[in-house]
Structure formats: structure tokens, C-alpha cells
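Quick one: this structure, given as C-alpha cells, is what I'll be asking you about.
All protein chains of the complex are present and in place, except for one that has been dropped.
Per-chain residue numbering starts at 1, and chain names A and B are given in the order in which the chains are listed.
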Amino acid sequence: MIASDASPASLVDLEDIHTYYGKSHILHGVSLRVGRGEVVGLLGRNGVGKSTTLKTIMGLVNPSRGRILFEGRPVTNLPAHRLARIGIAYVPEDRRIFRLLTVMENLRTGLDRNGVSEARKQELLDKAFSYFPVLAERRNQPGGTLSGGEQQMLAIARAMMLEPKIILLDEPTEGLMPRMVSQIREIIDVLQRDGVAILLVEQNVPLTLEASQRVYIMEKGAVRHHCPASELTVNHAVIHQYLGV
Amino acid sequence: MELISGFFHAIPYEQILIQTLNGIVTGMILALVASGLTLIFGIMDVVNFAHGELFMLGAYMGVVVLAVTGNFWLALVLASLIVALIGAALQITTLRPLLGRDPLTTILATFGISLVLQNYALWQFGPVPRKIQEPITGQFALFYLEYPWYRILIAVLSAAIIGGFWLFLKYGTYGIWIRATTQDRVMAQAMGIPVPWVHTAAFAIGAGMAAASGVLFGPLIGVNHAMGVDWILKAFIVVVVGGMGSLGGSIAASIFVSLLEAYASIWVSPAQAGIVSFVVLILTLLFRPTGLFVPTPK
Partner (left out) sequence: MIKRRSTAPFWTGFAIIVALLIIAPLVLPEFWRRFVTEILIWGLLAMSSDILIGYTGMVSFGHSAFFGLGMYGAAAALLTVKPPNLWLAILYGLVGSAGVALFVAYFSTRLRDIYFAITTLIFSQIFYVIIFTWTEVTGGENGLTFSRPQLGIPGLYSQPFTSNTLHWFVVAVVAASYLILRRITQSPFGMVIQSIRENEPRTRAIGYAVERYKMVAVMLSGLFAGLAGVLYAIQNRFAAPDFVYFLVSGEAVIFNVMGGIGTLVGPIAGAAFYLLLRELFSRFLTEYYLIPVGIIFIAMIIFLPQGLLGFMRRRLNQ
């Protein structure tokens, strides 16, 4: 269990969240928290509700029961665009960049917000291009012409343009070559150093255990196990129990 | 030899030229109306049955402003703005509550709105058609015939409005919001774009464009409460023929269909020339149902 005096200030809190898709009861009382600047992993087999949890936090799906808190304030049922403005960013499982918009225009959807000076916008763009040089090269190309890995980078860069306090990453390494996987790994570190919290949903267990401070494991729509990442290894019994084939 | 030269003599060249111009002029107005319809459909999957009535309201607002100020240009601008606001109000009150429901409901709701607006116009303005005076009279010589300058002005202005709109979409900040929302409403929200307001704005823009068309077209025919009905049918046809959701497609289809109808009217009556658009629709549905001017999806 977590030593309470070491836990950082709470950023996102889920309390007993129940979510339905139509008549299907997907989330059965999910509770978790992510602290400021923390990287928290969310593991589990396919279909246990990990993506739904992220979508619920992002306000894309409304829970039927339970509360969501952001920096201690209740934000349950707020629409997604408000949550994006207060500091939650989402990088979905299939990337979902705007295929017909150019790379620049994709980034601008996150940049064009109230209260951001032109200078700051340029800073953010420069930062994105320095992390992802290939995006700088392709800045005027339509998003749909990028390769899978490049689209993943664009999706993350786009989220960064919101200057979020937390990024919800849904299976960022899926379908990527090993070289890109390690690039994603580095990005996660860099983001954490910048003080951005990350809730990482992943099938890649070693990467998750390496990158995260704490891990939640889900099964059948609820959290079944929760501990510091250091307590688990790839071969741990718990991992086999909830993720083994 | 006689037959061939006889054939070439029988082709009414001047008529064809006149009808080409007429076709382009009508086509540009239709394109302006259809663009608004396509925008609304593309961004929020709403088939706006009331679009023809927004066209009609625009024309009436034009009549009113013209009567008060005597200035056609002021009438054009104010009518578009007023109807854009009316459109926004309609979207907020009747279409927002229907978000997420069966698309059938929005067709029915906009159909209901069209009935209410038509009868409201009939009530307020009476059945006698009104006239809008064109801002420039006078004609220029085209062979031995005279062609009105105003019609050319209509085509130029419509093209300018559509062009301006296209530029706004491509380069404006809010243009990017509209394009992003059209492509992926969910991710647009996740990027902080206030999608409900983008929908309202898009509806308002579409309404404004329809209204502008109404004012521009007003001087050519009388303004009356039923003038929107023919236009809505033609607009639906070109939107389907052009490929639903494709702005470029509906513009191309508008000009294409209008030209064909104009040519047909050389030989048959205008009412029968109207069948041309129906025939084009049937052929499109049979052979290229995704749209004549859209690349066939693989």
C-alpha cells in the first residue's frame, strides 16, 4: 500500500464511478487518483474498461454514478471542451488526429485558446518541434499522410499544445516499431520532468512498470489491485493473474 | 452535306450563349444556397428542411431594409445578419435539444420550422409578391441581344461570398474549428473547441448565406412566401449529386445542373426544364450514388 506521507497533491480523483454504454454496465465503481506530476499506469486485459475510464475522465462519456474531482473541485458531467480548458488532455487509442487538417492546423486546434500570447504559442510550437523534429518537416502536410508512428507523435504534440496538467494516454505504443516505442518512453519522462501528470493505459507491461510510479490493475470494470510500480515485476503473480493469457 | 450544314445552322448559338450565362448565374445562387445546406449537414448531420425558408426570409428582410433605407447593399448585409441571428436562435431552441437523437427527428423538426416560417411570412406580408429594386440597371450588348448587368453582378457577388467563406474555412482560426468539428466532433471537444457553439455558428453562417442568396435573387422574381420551396428541392438535389458533405461537389453540381436546365429551356418550357435536375439525380443514384463530383471511394 502507499505510504501516505509520500503521495503528491491530488490532481484527478475518481470516486466510485459507474459508466454505461446504453444498457451495458462497463465501469463498476472505479476509484483511482493521480497526483500532480505523477505517472500512473492502468493495466488490464482488453475490454476491462481502461479506455472507458479515460473517456469518462475526459467527459466524453457521462458516468451514471460517482464523482470526478479535479484539483479537489467536482467536475463530474462537465463537457469535454471545458475539461480540456482547465487542464486535461486526451490522446486516444487510435490517435484520431484530424486527417484533413495539416500538421500545423492540428497543433493549432490546441494552441488557439484565450489568454495565450503569440509569443507563448510560438514557444509551445518550438518545444513540440524540438521533441518531434519529423513534425517540423511535415508541418504543412495533411495529417492523414503521416505514418502511424508520426500520427502518434502528432497526437501527443497536439495534446501538449493545451499546456495540460494531466495527459490521458491510451495505448500510445500500440502498433509501433521498437525504435518508436523507446521514443514514446522518453517523451513520457520529458513530460513528467515538465511537471505534467500522466495516466497511462498500456498493454506493454515492462514499459508501464518502468515509466510509472504507481499502477492500477483493472478487471471486469473495476480496480482489483493497486500498488507502487516498484513492487511489481513482469513475472509477478499479480501480473499473471490479471494479465496472463 | 446539306443535312450537316442544315444541322449547324439550326443550332441557336446566341441562345446557347445567353443560356450559358443564365445557367451560370442561377448556378451561382444555387451554389450559395447549397453551400449553406452542405455546411450544416457536414458539421452536424442535420438536413435543414427550413433552408428554403431562410432564403425566403432573407429576401423579405431585404425588402424591409430597402424600404427603410433605400440602399440595396445595406439591405444585403443587414438581411444576412438578421437571418443569421434568427438561424442561431432556431438552432439553439429546437435543434440543440435533439442532439444525439435519431436523425429523423431533425428532418421533422426543420420541416415543422419551414411550415411555421412560410405561414408566418404569409401572415406578415400577405400573398402579393413584393419587389426588390436591383441596384444597377442597364444592360450590355451580347450579339443582337441585351443582357442585364445585374445578373452578372449576382454571379460575381455569389462567387465572392463563397470564395470568402472558403478562405475563412481554410485560414481563419474559427475556420479551423469548423473543419475540425466537421471531421471529428469528439476529438474537437477533447481539444477544447466548444462544439455546441461551433454548431450554432455554422447554422448561423449557413442561414446567412441562404439569406444573401434570397436578397440577390430577389430582383429577378417577386418575393413571396413560397419562393423557398423550389429552391430547397433543387438544393437537395445538387447536394446529393455533388456528394453529401462536399462543399466543392455541391458548388460544381449547382453549376452543372443549372447549365443543363438553362440549355433545356431553349427547347422546352421552364416547368419541364425542371425535370432535368430530377433526371440527373436519378442517373447519379443509379451509377454514382456517392456523388458525381466526388472521387469514388475505394
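Heads up, the rule we're going with is that a residue touches a chain if its C-beta (ideal position, glycine included) is under 8 Å from a C-beta of that chain, and two chains touch if they have at least 3 such contacts.
Everything numeric here is computed off the predicted structure, so don't read it as measured data.
Visitor: Using the whole complex, pick out the displayed chains that touch the missing one.
Guide: B
Visitor: If the hidden chain were put back, which of B:Y13, B:Y120, B:Y171 or B:W267 would touch it?
Guide: B:Y120
Visitor: Among B:A202, B:I237 or B:L292, which residue is in touch with the absent chain?
Guide: In the complete complex, the chain left out is touched by residue B:I237.
Visitor: List every residue of chain B that touches the chain not included in the displayed model.
Guide: Spelled out for chain B, the touching residues are 47, 94, 97-98, 101, 103-105, 107-109, 111-113, 115-116, 118-120, 122-123, 233, 236-237, 240, 244, 269, 271-272, 274-275, 278, 281-282, 285-286, 289.
Throughout what follows, only the chains that are shown with their structure count from here on.
Visitor: How many angstrom lie between the CA centroids of chain A and chain B, rounded to a whole number?
Guide: The computed centroid separation for chain A versus chain B comes out at 44 Å.
Visitor: Which of the residues in chain B end up touching chain A in this complex?
Guide: 173, 176-177, 179-180, 183-184, 186-196
Visitor: Considering only the defined contacts, which chain A positions touch chain B in the complex?
Guide: Chain A residues touching chain B: 58-60, 79-81, 84-85, 89-90, 92, 96-101, 105, 108-110, 112-113, 158, 162.
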